[in-house]
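What you see is the complex with one protein chain gone and the rest in place.
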Amino acid sequence: MRAVLTALFICIIILNTGCWDSRQLRDITVVKSAGIDADEEDQLIEVTFASPIPEKYRTTERAQIVSALGHTPRHARDNLEAEVSEALDLGKLRVLMIGKELASEDLYPPLDIVYRDPRSALAAQIVIAEDQAKDIIDLQLEDRPRTSELIAELIKAAEEKTMLPITNIQLICPPLFDRGQDAMVPYMTLEEGNPHLKGVALFNDRQMTGSLSVKETTMLLLMMDKLQQTASLTEKVHSGRENELENYVTIEVEEVHRNLDVTINKATGQIEVPLKIDLFVNVIEYPLDDLDNEEKLNELSSLLSRNFTEKFQKVTEKLQDSNSDILGIGRRIHAYHYPYWKEIDWKEVYSEVDFQVDVTVDIVRHGILF
Amino acid sequence: MEPLLNNRISAKQIFFLIVQTQIGIAVLTLPARVFAEAEWEGWISILIAGGFVQCLLILYISLVHRFKDHTFFTMTRILIGKPLSVVVNFSYFIYFLTVTILILTLYYRTIASWLFPETPKWIIMALIVSAAVFLVREDIHIIARFYTLVSCLLILIIGVQLTGYTAAQPLYLLPLGHIGIADYLKGADASLQAMLGFELILFIYPFIQGAKKEVTKISSYAIWFTIGVYVFSSVTAFLFFSPDEIVLVPNPVLYMLKAFTSPVVDRLDLIFISVWIISVTTSLMTYLFLASQYTQVIFSLKKRKSAVFYLGLLILFIALFFESNEAIDAFSEFVGNISYTFIVGIPFILLIIALVRKKPARGKEKAS
Partner (left out) sequence: MKLLKWFKRDKSKTDNDRTNPVIADYELPPYPAKDDMAENKVYLKETFNYTEDLIDKPFTIDTHACSVMFLESLTDEEKMEKNLYSKLNRVHSIGALEETLTNMDASKLLHVSEAVPHILAGKCLLFIDGLDYCYILNTNKIILRDIGQPENEQIIRGAHQGFVESLMVNIYLLRQMVQHPQLTIRFKKVGKKKNTKVCIVHVEGTADKKVLNEIDRRLSKIDSDKLISSGVIEEYLEDFPYSPFPQFMSTERPDRCALNLLDGKIVLFVEGEGTALLLPMSFLSFYQSNDDYNSRWYAGTFFRLLRMFSFVTSVTLPGIYIAIISFHFEIIPYGMTFVIKDAVEEIPYPPIVEAFFMELTLELIREAGVRLPSPIGQTIGIVGGLVIGDAVVNAGFVSSVMIIVVALTAISSFAVPANEMSMSVRLLRFPIMIMASLLGFLGIVFCLNIYLIHLCKLTSLGQPYFYPFAPFHFKGILKDVLRFPHTKTTWLNLDNNHNNNNES
């Protein structure tokens, strides 16, 4: 009797299979990239979703791209459901692109849905688009089947070469909320119909206030002691050569020793940041080919040191211009000078900070040639 | 049926019993809870709470060791007389049931918000309760074996959090000492609910084979192990989230895993929250076991087995009543408040009475 009841019980459960929370993979549209733009006219938000089309249904188009307007990203997405045959799912989102306009207002509101939804992909790459995010998402490149993969791989390759900081939606969240540190997000544009990395967008709190080029980003990352596998920098060291190529040297940074200190001059209230950076580099391209003795090596390295000190200093000035504390100086003041931190409004003080950059370049190798 | 087994547990198993009872659903929310009180110094609060728990533990053992051959419920009868002991014992019984219901509702809430918003509540609760009933029907030594076995999950909780260190910012832990002692104590108070479970020693002491000194030593290890895990989890969460962010995240430990990605598997949080059901169930099992111990003592039931089944049904039905978040929070607060009576108040009074009466343990001290 008991056995019969048990069997019946199990049968009822099986018959109920498929309800509740199951979402069959075959019944959903897996969105790979999404773009969010501000639509000026109606104060609306425009979202664009791209999702690759399964091989079986594929004709000429390889991706399905849809967009809709709404008051919030979620609202726009709900409007889209009417357009798409299967339910949209952002669980495997690879790239989230935000239009510059929206980012200059406030980055957080369009992202709230991603942070709040338990199913969202926090590991997705976040990118700021120089114009409309939609334009980049809309791309249907001939040679690359999925634009989302292209962008994600582009960024990943750049991260490995220290051209971009390692970011994803979750990783920018702590600095976004941190009063003592600011976020930077990869910055992308469309150049001749292809996505092109411009560098990083700088944020002041939650607003985008400026940007850095790729080279400046590399320098910034070196200042942050965030060297990835390699970082290469090309610098003009001579000016008199006939052959333009011979004026330049390209180095690859192998190791960075950074020394960052924050001192507060009690008397003047001036914050001083001595920033000492030792770069151990490998010369990978130097058409002049005259590194055959120590003297010339030293000459080149001191030349590089001088140039870099100047350029790195410029980067800090640029950061201060956008009022974007990427280096986390405020965080250090918060940690080591807490009483002082409580007295000041950091955002006011930041632009007054005195960065004293000092770069030393040490050539440790120069390839297999002199 | 099992003539070859004895139903006592070794001193070493105490470690796993206590640790598995303590570590449960609370560890997922603990970093956020202590942060709310003590900010980034919350881990110091946890250590303070740990010291407090350690004192209580010594107090407990000195109490129950006087009555080594009695369970807690019979001990109260000897100490404070029958009528009063009935009240005390019954209130403990209710307390255990309340804690099981709290665990059940908290876990359901986590599951519902993270994984299965649509699945009927009773299904998920029935899963946990049925597993608990299935095990608690057995004797304590089987329970201890199971706890020992599933303790390998503790490696999991430490292991997965290591992924958080890829994005750790050590400066988030500084400066130290920026809050007053009152705030530390508040944080300790907030973390005490996660510590609950060590009071187990009051009730299972007679089952333990081992000298008093050894039991004290091993149960202290257990408590400090739990505290170690808690401090580790909190520190990891404080390092991963910035201070202004963590107040927005009720389940920092899970949230951290959500950002994890690798070429083999993504979204560790989905796996973790599913596997964590076992550790949650162990906490529930302990309290269900203690409640069933009461029925055994009071109704002189020869077998606890049927009692366990009905107790399981009872807590399942009561737990189904909690719907809103506010109700659950209020209930959680309530349990936190009354727990002081049960883990501090009553044992302390009992110890004083025992000291005053100087009543030696009934019967001979059996060499174990």
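All chains are identified by letter, namely A and B, in their written order; residue positions are counted from 1 within each chain.
Following the convention adopted for this analysis, contacts are C-beta pairs under 8 Å (C-beta built on N, C-alpha and C of every residue); 3 or more make two chains touch, one makes a residue touch a chain.
The model shown is predicted, which means the values in this text are computed figures rather than measured ones.
Undergrad: Which is it among B:Ile271, B:Leu314 or B:Val344 that touches the chain not included here?
TA: With B:Ile271, B:Leu314 or B:Val344 as choices, the missing chain is touched by B:Ile271.
Undergrad: Of B:Ile111, B:Met256 or B:Ala319, which one is in contact with the hidden chain?
TA: B:Ile111
Undergrad: Which listed residue (A:Arg119, A:Lys161, A:Lys276 or A:Lys296) would be found touching the missing chain in the intact complex?
TA: A:Arg119
Undergrad: Among B:Ile23, B:Ala38, B:Met75 or B:Val133, exactly one should touch the missing chain; which is it?
TA: B:Val133
Undergrad: Using the document's contact rule, name the residues of chain A that touch the chain not shown here.
TA: 2-3, 5-6, 9-10, 13-14, 16-18, 20-26, 28, 30, 52, 54-57, 91-92, 94, 119, 121, 152
Undergrad: If the missing chain were put back, which residues of chain B would it touch?
TA: 1-5, 9-10, 12-13, 111, 115-116, 119, 123-124, 126-127, 129-131, 133-135, 138, 141-142, 144-146, 148-150, 261-267, 270-271, 274-275, 277-278, 281, 312
Here is the rule we go by: only the chains that are shown with their structure count from here on.
Undergrad: Inside the complex, what are the residues of chain B that reach chain A?
TA: Counting only chain B, the residues touching chain A are 113-120, 123, 167, 169, 171-172, 174-175, 178, 240-245, 248, 258-261, 266-267.
Undergrad: Which residues of chain A touch chain B in their complex?
TA: Listed in rising order, the residues are 19-21, 118, 121-123, 168-171, 173-179, 181, 328, 331-332, 334-336, 338.
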